[in-house]
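Note that one protein chain is taken out, while the other chains of the complex remain in position.
By letter and in written order, the chains are A and B; residue numbering begins at 1 in each of them.
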Amino acid sequence: MRIEGKGLIARDHRVSFTFDGVRYSGFQGDTLASALLANGVRLVARSFKYHRPRGILTAGSEEPNALVTIGTGGRQDPNVRATVQELYDGLEARSQNRWPSLNHDLLSVNDLAAPFFGAGFYYKTFMWPRAFWEKLYEPMIRKAAGLGALSGEDNADRYERAFAFCDLLVIGAGPAGLMAALVAGRAGADVILADEDARIGGRLLAETYEIDGKPGHVWAEEVLAELRAMDNVRLMTRTTVAGAYDHGTFAALERVSHHRADRGAGAPLECFWRIVARRSVLAAGALERPVAFRDNDRPGIMTAGAVRAYLNRWGVAPGKAVTVFGNNDDAHRTARDLMAAGVHVAGLIDSRHDAPEVQGVHMIRGGQVCGSTGRRSLEAITVRRAGGEERIQTDCLAMSGGWNPSVHLTCHMNGRPAWRRDIASFVPVAGAIPGLRAAGACNGAFSTAGCLREGAAAAVEALEDLGLKASEPTLPAADDTPYALEPLWAVPGKGRAWLDFQNDVTVKDVKQAAVENFRSVEHMKRYTTQGMATDQGKNSNVAALAVLADATGRGIPETGTTTFRPPYSPIAIAALGAGAEGKGFQPQRFTTSHAATVARGAPLIEAGLWYRPSYFPKPGETDWRQSCDREVGYVRNAVGVADVSTLGKIDIQGADAAKLLDFVYTNMFSTLKVGRVRYGLMLREDGHVMDDGTTARLGEDHYVMTTTTAAAGEVMKHLEFATQGLHPEWDVSLCSVTEHWAQFAVAGPKAREVLNGLLDTPLDPQDWPFMSCGAVSVLGVAGRLFRISFSGEEGYEIAVPARYGASLFDILVKRAEGLGGGPYGMEALNVLRIEKGFITHSEIHGRTTAYDIGMGGMVSARKDCIGKTMSQRPGLEEPGRECLVGLKPVGPDGRLLAGAHLYRKEAEAKRTNDQGYVTSVCHSPTLGHMIGLAFLADGPERHGEIVKMVDGLRGVTTLCEVVNPVFFDADGGRMRG
Amino acid sequence: MRITCPHCGERDHREFYYKGHALALERPSPDAGEAAWDDYVHQRENPAGVTRDLWYHEGGCGAWVVVSRNTLTHEVLGTQAASEARA
């Protein structure tokens, strides 16, 4: 029910919305919660476990009950707090966790079965039969208990991530935060002021306090205007600072478009900020705590501060006959504000016998509310007082057990808050987050003047740290009444008294935990689920541990709190992963021949971040094998062209370049002649093979190293470590040139013929023997040529600056096609290298040594190199190691499978008989059957033996002959030409 | 976490690759013996307190950096280019 003339809403801007399909209206400036209350809607949700009817408890992001679903399909947001959701025209909200409807929820039978559902019921009830857990119990529990659901459709909203930097981050824009931002802003500091609310002012918007003789919200507006005029102050509204991390890093969630009917029209729905601040002020305020009494969860029972907020900020009276129950002076404000607004206050119950008198209301001092009645919402309360019980008719109870400072962020780096007896609350410990100062209510200062004072002081101190001069601010005049309370956590009595509304945890549950010896607060939390999930104990934490303290005979400070973890309030995974879906997941690297590759219809295969062609299908080919076999044929019989630009290329120059290569490769490079290329093997320091590739010597002090595509980054890092970390005295410079050059393999008997058409000087085989390299002129462009082969045929790799890559590829392919060849893809490349027994990372997978791959002889005895010492450990060279062999199926149709294991022919295929495994397989069109590379115990000595290949996953067993891994042209005559 | 690169200044840890203890800079001679090599390649302290470790500014200037930091408080006590730390 609206109260004329009250509230900060736009009365001239009416908006329409629906809740569970029923149309209502509210005003701009309303939250969904305030609009529902204004429309007299009290039942808004069903509880998590017992499906009890629940209403709106609070007026902020701490709301445990009023969780609703907004939107549908790809834009369905579950578990939205009605107290945070700003109203807009056309908003459609639905209640959750009920079936078939909110009013008639069949699962509310859970509440009748409550005696079985107490603390630890999962652990006790669903123990056996064991198999039932996954199939029956868990699905059943998931269906019955829970919150809102996702639609299962792709998220249609846009999210983003962003970085921000500042001198001072002020968290919270209530009186303390505003004062801190003002002082720092005036001193010229680079300030970010962030607040979770859409409107600046914090608690000032919900109260009738005056500052400097003006209503608090007017003062806030004036400060806001001044801050807006400063270009060194950034205001971030609707932004929750959710986590504090190392070295001044904060996580914050900005809700950019949740309040817009058009969802932002291209703007993100949410933005996840990482804010780096040199100093910070936490002015997060305080949260009011409920009092536990029997049936204190009935819709209509709210926190006293929330009732004031609905009244003062939104002009809503949450009831016609309101009662107030508290243990502190602050609760009295609710009664006074309501009466001043003309709302009937049916009673003010203060648990303190010596509570100050409030005039004009039926006041019960030393009384306690011990129960409530009502069907789906509050109708009456029972008050226990000296001389008996009294029943009061009321449709809204405003309760206050005092206020808990919002210390959450100060605990994110392992800080433990300290207990302050006078306010019966935990307060932050200074220094818990380096560079952060708490000020105002979150620091236990509950008066307006105290907040202003602490906010200013925190800013002055932070400015000093930052080396900025702050003028002592004149503090505005404000109320400085001390806050007095007498702790009251739970009203004794029968029945269920709720501590944690979101997780359905009662006083009895906490006591039960203590009885069962879950006495540590952390154990109690997990046993009862109190303070779990999104709630993180915002409403219930202190009261629950007070009950535990009482049950275990300890004090509250000894009992301690559980750990508050980030995020302060929930953050959608979509926001955390913003921009990283689809094409944003990881960069895509395209070669210069990519467009031509795609135009030829080649399926792409990912190699690291690169996209390479699998094969180039021709019309009429129905199977990749047909294309692959044809492309292998190009290379073996005519000429093939492949883009090999993705291989890493590192330019190494300097007087000590040769020393570096000798150090990182097992074999010698200082002896390599200028104009020649050598294959090199690189080890990790633990003696296992890291990578391989060819390195060309272009000049006395100038080499170009080639790495595998996948290991290019790792090798660069390794070389940088060797030069910076191990030999900084060497004169050597490294530079990746992978991207500068487009490089193509031209391989096959007609390779030279292809090249001769475009080199300005035709190739003379005398000048270009196998493993030579040098500068060439390619159609007038300075390029490089390397006579190397990964196919076993006469092969060249020709490189030109990348701008000419697309053009050169086209020309090469056309020439090759003219000679009966064409482009080949990764499948053919793989077949060609397996036929030759050349290794890739399938073989050098991180657990093999030079010895294992048959290259033990390549570890030079004449010098040290990275990995040499460790590669000579006895275990890495001993007989019995699994070493590289070739495999050939015994019958012509025998299948080989990579990943399959090898056994002796007669042995049972079990782990203890394992003799090795298959790493690479292909159908060899050259040989007409399948071939494979494998590691086999003592393999090189077993050529000719028949072994059994077993693939247990795919159920394939094949007898194979162990052979030389070089299947084709074993003496290498073809590639030497 | 923020790490001060000796060249680039303070940067977010996402720009860095982590290697491990700065002991990796103290490579033994080839004849130092099995124990020395075992220590160098495999053995690492796991101190609750101050440690020195190596970070590579991979998403930045390419410098290897020695970072002294406290594993308990996460405080970074100082950083130095690996090339300087060795020299």
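By our rule, a contact is a pair of C-beta atoms (placed from the backbone, for glycine too) under 8 Å apart; a residue touches a chain by one contact, two chains touch by 3 or more.
Following the convention adopted for this analysis, contacts and distances are computed from a predicted model.
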Report summary line: From the options "Histidine kinase/HSP90-like ATPase domain-containing protein", "Aspartyl/glutamyl-tRNA(Asn/Gln) amidotransferase subunit C", "Sarcosine oxidase subunit gamma" or "Xanthine dehydrogenase family protein molybdopterin-binding subunit", the chain left out of the display has the UniProt protein name "Sarcosine oxidase subunit gamma"
Report summary line: Whole complex considered, the hidden chain contacts A, B
Report task. Quick one: say which of A:Gly366, A:Gly579, A:Gly774 or A:Gly977 touches the chain that got left out. Result -> A:Gly579
Query raised in the report: Which residue from A:Ile571, A:Leu758, A:Val921 or A:Val962 sits in contact with the chain not drawn here?
Result: A:Leu758
**Report entry** Given A:Leu8, A:Leu107, A:Leu147 or A:Ala162, the one touching the chain that is not displayed
**Finding:** A:Ala162
Query raised in the report: Any idea which of A:Gly152, A:Gly467, A:Pro587 or A:Pro879 touches the chain not displayed?
Result: A:Pro587
Report task. Determine and list the chain B residues touching the chain excluded from the picture. Result -> 7-9, 11-12, 14-15, 57-63, 81
Report summary line: It is residues of chain A that touch the chain not shown, namely 158, 160-165, 190, 256, 264-268, 274, 276, 579-580, 583-584, 586-592, 609-610, 651, 653-655, 724, 729-731, 733, 735-741, 757-758, 778-781, 800-808, 811
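We take it that only the chains that are shown with their structure count from here on.
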Query raised in the report: Taking the complex as given, what residues does chain A use to touch chain B?
Result: 163, 245-249, 274, 276, 413, 434, 685-686, 713, 717, 720-721, 724-726, 728-729, 864, 868-870, 873
**Report entry** Footprint of chain A on chain B - complex, ascending
**Finding:** 1-2, 12, 17, 19, 24-25, 27-30, 34, 37, 40-42, 54, 56, 58, 62-64, 74-76, 81-84, 86-87
